[in-house]
Every structure is written in structure tokens, then in C-alpha cells.
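Reading through the C-alpha cells given below for one structure.
The full complex has more chains than appear here; those shown keep their coordinates.
By written order: A, B and C. Residues from 1 in each chain.
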């Protein structure tokens, strides 16, 4: 097979950061080429250079063997290079279809008028081919991250590129959507499209990748065939050492004190009568399909959204939560799934984002801030979570996606709440760091925190949870014990319709269930 | 090169009245061989901006200064500074309190507006409702013209009722809208007084747009006001002698700078003009386009 | 406007449909009701026409401002640009004695040219819109005075000129309805702009730029060019406003115009357009402009003392917007 794209000896530096040095990539048509590396390894930067967003400082790009200069996104498009960005790049006030075809709108009346009907029709066609149930006329700003991601994918497909770059397309997706995406990838591959695929989910490699290129610290490490190379080898190439990953035993919490109890939580059609409790030292996982309502439950508990009904108890005492500050005061922290909009002040530096929820602690008399103490804490978390940043004064928006996520985690670790709700905590985080975060969550639980983890990655839920709550269409369809199987979870996650709430007896009686 | 330099700090700049004052000053400058500059804030409320202009003028070490105070008290420290530096100050348009100005070239706005009131009363038969559109609620000229008109009506024409006084910043369009609302609210209104050029034109426009006939008296001149008087839409108007004010101010300033004696109060006068006398030479001489 | 609403979906701009569309008028209708009850002089044809005519200039300026604001920018130069265009019409018609049509064209072209310049500052030189248009506001203000020789230019030599705003085409067709052409032009401009916003590619990019300019750029679109086009269109509309005011006053008043931008922007924001861009409607802007005119007219009709008029106006603007926020929250 011929190489469609060859990137040779690519160099790229940002002020204070050398993002790429001698980076290499060779992509053939009709192959899925995985690009792997730790957070901040330079994967996104490499791809942005290929997509005409950044100019390279050095090196060469060959397209079909001919050297090319790619200076703008437009030029990349014209050369047949499409990209799905890691960070969503959508116009929230426009509809899904309008987003997909921005700049390429079908026209009528001799090109003078927009043809909205055709636009929506074409979008609907692409959605149908993806088995995505989405009205092309919905405003993108109102969609969940996952659905926005699907719109991005649909947009990239609509370009019909020869080379398609996917930068962590599955970070926000759950298994069903991932399956759908992989089916699409298989189709594209058959059509001879060359796909660069970036992901931190190791299991995906075996499923779709043909070859894997590994990067570390902006440098090329090697390219290996996906099928025959053991995952451990790839990981050790990524992190420069071997990782061990053993699942700790599920501890018994049945005698521990109930810290948080939620009774009959309701909010419109998205949360229906959800009740559960978490005990001291326990990690409660939340599983479910996209839009099952897990994020909504978390936000309602946290006071970020108004709720129509339901009581929240801490240590058996009812607490009034109307605003996030009430929740934090009661000892509940919430790490949002959407770091860009709800998690970070991206224009501020690392230090200030880490202390954002705990600023009071660093305030002396007269409202004076203790910068030195803030610095120490920030540096401590930078070390502990291996956050890749030139200093704690770096603006957060200049960090790689995974490192941004770590900063949100650091913020809540510092706030030290009794109950911590993590919504997709490892989204976009590399294997090594993921492991660190799992260890951290376990340690937090051992210290006596009650932890809720919402995750769309079933292995993660299974790996972490002491018990697993499963939601479907706003209902809590069951709570499983830690040792549950994927099949059991999927059964509950698709248990639709009325009466699901009464189905608790179908579920395995979980250890330590309050009722 | 060594021409005598005399800056005039005015109350305004863009209005035609001030442009006429400037024209007079420029003429005097040409006649007397001196350099003048003419500056004023955008609106008559901007007392502090005028002070800044005065400060810059002083920094240029002028031979004398012409000054039309928006608020003479506020300018006192700088005027004192001028006096200390032996720079003579000639007040124009309205007076400056205290003994600093060596001369004052001004119009008696109160008396002029009172004359407008008398004319209005005569034209409407000494009874009925009238209204005022004034350019400014707080500036000296605005207050004087309003009060001169209103007080004269109260004293001499008790049967004339003043039903509305509104302020339109001398903006033609705003004054038009104001007039229309006043006319709408008072179907039996007999007359209106516009206290400066923009206000007067606004009154004329408003009445015309609503197709209402009433007695309109204006203030100052300008092509549109003159035309309105000629074709009968406006009964008449008060005119000052802006060109004369500008000319006399510069003249007095030059004299004072040379150390010559100057007349303390230079009354530049005002006239009522209407269709009958608009073309008489003494009136035509003080009108501007 | 009804373009996308007819299909019953929530798409850009057309948040109003059916009953909601009526509710959007709530504040305006409430105001009209109150004033009608308070004074019999308010609800009269002549006064309604006066209100509409008082809206025409500010309404057209506000439409221009709406375009720029939807892109996430702001245009402080609308007021002085209007004056500048009026002066240009004066130069062409009165100084040079050209025919009416050329004067109209010159005014609109001058507006578009100035808009192109502002747009270039913003898009190419990356000067923040506030500064670029503030600078243009001052430049245009000065140029108007320079060109006109700091005196009004009268249009007495062009008899048809006053008809642009003051004549009544509608009145000649339907004698009972002497709606001035100025009002007609306002509505025509509103309909045309609304059409451009909702149906054409330029409109699509107007919203897209305000929603997420970076995303548009990354989609391979020449964002600069489109942004300049929006500013140019807004400038051209200011040219129309310049013709309206000059025709109304039968003169180009070179000193007028500064301060008008605030009324225009206020109308836009009262009309529900977001200053952070991406969201807005022309119908909202029209309602906003009407609210401002009705308030001014009604308070004057009630003979409220002018200092109190200001207080009441301020309070009602806040109240009107708050009501609108409450209404939307409930929906």
C-alpha cells in the first residue's frame, strides 16, 4: 500500500514548550493508524499541523509523495484532509445541520438563497447513515457533549476526505455510540480513506487499528503493527516503563455510615424518582447510555440545576441545596463532564484554577491572598498528577486536553469534600495517568470519602466501583454489586418504559444497599 | 510670526450661532492683524471640558483670552491664573462674575426672551396656552431664556398659560419629536417659543409635520429660520448679534493686550425680527445663514 | 423571520413562534395600554404616526447595529456615520447639483465604504470593534464638519428630497392612512435585513461569527471577508438612515449624530439581541426601538417633568428587559 501522508522530522515549539521534535508519521490509504502517547505528548499538535491550523517550524509533509505546504484549514480541506478536533469546535447558536455545512451550504435561486430544506435533508442522511437519532434542526448549544461530539463526527464525514484525523472522538461517547463509530470507520476504510486515530482507550487499538505510532515528549518512538504487538509493549513505549494494573478487592461497606442519601429526586422528564445512597469509604459507579440522565442527577444534587422534587440528606440530616455553594458547604463536590465550559477558567493560570474552589483557604486578613501557599499547593498537584505544564503560571487554555482535565481533578481534590461526584473523570486522560487517578480515587475512598463516579466506559465503572447504579431514561433501573458483569449492566441500561423503578427486585441485592 | 495670539474659549462650537461668533472673531483678527483660535465643548453641560480648554489656552501664553463661561465660578482658579500672568480676559456671550474680565461683550438673554414673550402675547391675543422648547435645562443661556420668557409672561400677561417646557439639546430632530408630543398633548396650544436655533427649527418642523397652525417665535437666525419667517411658518424671532459679539470681543482683547482702555460693558444688542423687517439693513447685518 | 419558524423548529433567530411571538410584544403593548388609558391624546392616528416616524431613524440605525452585534462586535459609529452620509448626499445634491438618485446612491455607498473600513480594522488588523468604531465615530464626526464647512447643507435645490422621508406613498394609495415614507422605508429595511439574516449565506455567517468565530475559521471559511461584508452592509444601512434624517430636516446637520449610537444599541439589546453575539432578531430590534419611542412620546404627552421622564425611562427599560427575561425563563 502507498503512503498517502508522510510527515517527516516535524518540529514545533510554543513559547516555553517544545511540543514536537523529530516527529514522524506515515499514513497509508485504507488503514486506521493509531497515534498514541501520554497527555501532552504532542499528538494534537502534530495533527493540527497536518490540518493547516499550526505552521510547522521544521520538517516535511508529503502528500502522495509530493511535498506540500498546508497553510490554512481551507487548504487542508482542498487537499482532502479532514479533522475531528479534540476540543469541540461548534457554533452553539446554530443548528446541527447548519454547523455541519458551515461554509458549504446548499443554495438555491442561482446561489443567492440558502436551501434550508436541502441542508437539513443532507444532514439527516448522514445522521441516518450513522444511526443517530437527531433532528438536524436542533440547536447545538442545547446538546450534551456526547451529542455535540456526534455532530462533529457527522460534520467530518460530510467532507468525504481522503485523510480523516480523529482526535479522541470517543472520549465523550459510550459503548453503543463507539460501536456505531467503529462501523463507520470500517466503512470508510473499505472506501480507501486513511484514518489517523487518537485515543487513550487501549482496548480500541485491537478493535480497529492496523498500525500504531507511539510518541513520547514530542518525539517519535516507533510504529508497530496493532494486531501483533501486546498492549503492554505499547504502553511501555508510551510511558517509558511498564505499568501494573491490578483491581483491588471490593471492600464491604455495609456497616459504614451512610453519608449521602438522595430520595425521590425529580426534574422534568430527565430525572424521574431517583433514590440512592452512598456510604463512607464507598465508590458508587453510575452507568448508563448517553442521555440516561446521570449528569442531570449529579447537577441536581449539586444545586447547579433547579430540581422539581426530592430531598438530599447528609449524615441522615436533610440539607437544603439551592445553589452549588450550598452543596459545597454541605460537603459535596462535583467535577463536571464539560471541562471547557463548566470546569475551568481557561484564561487563568494553572495555579488559580487549582485553588478556585478553595480560595477562602488562601485568604488572609483583609482579603489578602497567600500567593506562596497557592504556589506550593499548585506545584504539589502538578507533581502528584504529573500535569505537563511549564509552570503553575501557564494559562490553562495552552495545556493539552488531558492535562486540563487533571487540573479540574486537582481543584476538587484540594477542596476536600466528604462526597465527591466525578462526572467522566478520565475523559481524555492517558493510560498512565488514568491509573494514577484510579489509585487516587481508591485512596480517597479509603480515607473515608464517599465517591460517585459517572462514567460511560464500562471497564472503568467495573474497575472502580464498589456498587454500580444503572440509569435508563431518567430512571434508576437498578443497583448492582461491584462484581457485576457487563451484560447485567447493559440489561439495566436498556430497561426502558414505566415500571422500571419497580424492578429493583430483579437486580442482584447489592451489598450494603440502604433499602 | 510674532502676531498677537488670542484664543476664544466658547460655550459651543458646532452650532451655527457659535460659528457666527467665530466668523466675527475671524474678521476682527484679519482686520487687526492678530491670530485667533476658537474652541468650545460639544455640549453646554460640559463645564469641566471647557476648563481643560481654558487651561490649554493659557499654556500657549496668549496676549489675551476671550471666554464665554459655562459656569464662571468653576473657572475662577484658572481666570485668577490668567490675571496673575497679566493676560487680560474678555468675557463674551454671558458675563463672568467678579472683576477679572476687563470687558464683557454679551447679550442680555433675559431681556431678549422677555421681548419674545411680549411679542408672543401680542400675537395670540394676550391669552391662551403656550409652550417652550429650550436647548438646555441647566446652562446659563438656557436658564436665562426660559426664565426671561416665563417670568415676563407671569408678570405682564397673566392670562397666558405656559403648559410645557421641554429640553431638546438644540438637536433639530429631538426638538421636532418633542414639539409633536407637546402639540399632541395640547390640541388648543396657541404658540411655541424655541429658545435657540435648533429648538426653533424643531418647533417649525414639528408643527409642519402635524399640519398645525400656531404662533412660533424663534431665537437666533440661520437659513431655515429665516426661510420660515419669510414664508410665515414662524411669526418672528429674536436675534442677537453673534458676528458683532465675536468682532467686539477680539477688538476689546487686542486693546486690552496693548494696555489701552476698553469699555467695560459692550452691549451687543438684540432685535426682534419678522417678515416686515427681516430685510432691513440693520437686521440683515446681524443675521447669519 | 417566519422562514424557519414555519417549520416549527427552534432555529437561529426565530425563537418566537405563534403565541410566543405575541408575548414578545408584551412590554410594548403594556406601555401602549398604560399611555392610552392615561391620556386620550395618546391613541390617535396622528400620534401613532408621529411615534412611528420618530422611530424611523433610530430604528434603521438599530437594524444596522443589530447586524454588527450579532457577529459579536459593536458599532459606535452608526450615529456619526448617519450624519456623514447625510453630508455626502448634501455635497452631491446641493454643492454639485446632481440628480436625486445619485445623491441617494452616494449616501449609501459612503456608508458602505465606511463600514468596509471599520470592518477591515476589526477583521484584518484585529482592532477590537469597540475601538475601531469609536475611532471611526470621531473621524466621521470631524469629517462631516470639515466637508460641510461646519454649516448645515440645505436641500432646497432638490425638491423631491423631503419626500424620501416625509412624503406618503401609502397615503396616496390609501388616503386614510398617511403613513410617511420614512416609516415605510424603516419596515422595508427591516424586512430586507431580516431576509438577509435568515435566508442568505451572509446572514448565516453573521450568526456563525458571533457564535464561535474560531470554529468557523477552522471550517475553512474566510471569516475576515464575511465580517467585513457585515460591517459594510451595516454601513450601507446607516447611509439610508442618513437619507431619512436629512430628508426629515431638509438639511444635513453636520453637528448632529453623536449619542444616537446609544439609543440604537439600547433598542437592539432591549429587543433581546445578545451583546456577546450569535443571537438576535430584527423584529426584536424593531420592538426595542418602538419601546423607546413610545416611552419618550407617552411621557411627553403626559407632561411629566423632563427630569422625571429620564428617571421613568431608565426604570422602564430595566423593567421591560426583566419582564422579557422572566417570560423566557417560564417558557
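To be clear about the criterion, a contact is a pair of C-beta atoms (placed from the backbone, for glycine too) under 8 Å apart; a residue touches a chain by one contact, two chains touch by 3 or more.
Quick caveat, the model's predicted, so the values are computed rather than measured.
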What stoichiometry does the whole assembly in this file have, expressed with the labels used here? A x1, B x1, C x2
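As a convention for this text, only the chains that are shown with their structure count from here on.
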In graph terms, nodes being chains and edges touches, is this line, ring, star, complete or other? line
In terms of CA centroid distance, which chain is the most far removed from subunit B? A
Taking each chain's centre as its mean C-alpha position, how far apart are subunit A and subunit B in Å? 71
For subunit C, residues contacting two or more additional chains: none
Spell out the part of subunit C that touches subunit A in their complex, as residue ranges. 3-4, 7, 9-12, 199-201, 203-204, 207-208, 210-212, 214-222, 278-279
Using the touch definition up top, name the residues of subunit B that touch subunit C in the complex. 14-16, 19, 42, 137, 163-167, 171-173, 176-178, 180-182, 184-185, 187, 201, 205, 209-210, 222-224, 227, 289
Residue set of subunit C touching subunit B in the complex reads 39, 41-42, 44, 46-47, 50, 53-54, 57, 145, 150-152, 154, 156, 166, 245, 248-251, 253-256, 258, 296-297, 300-303, 306-307
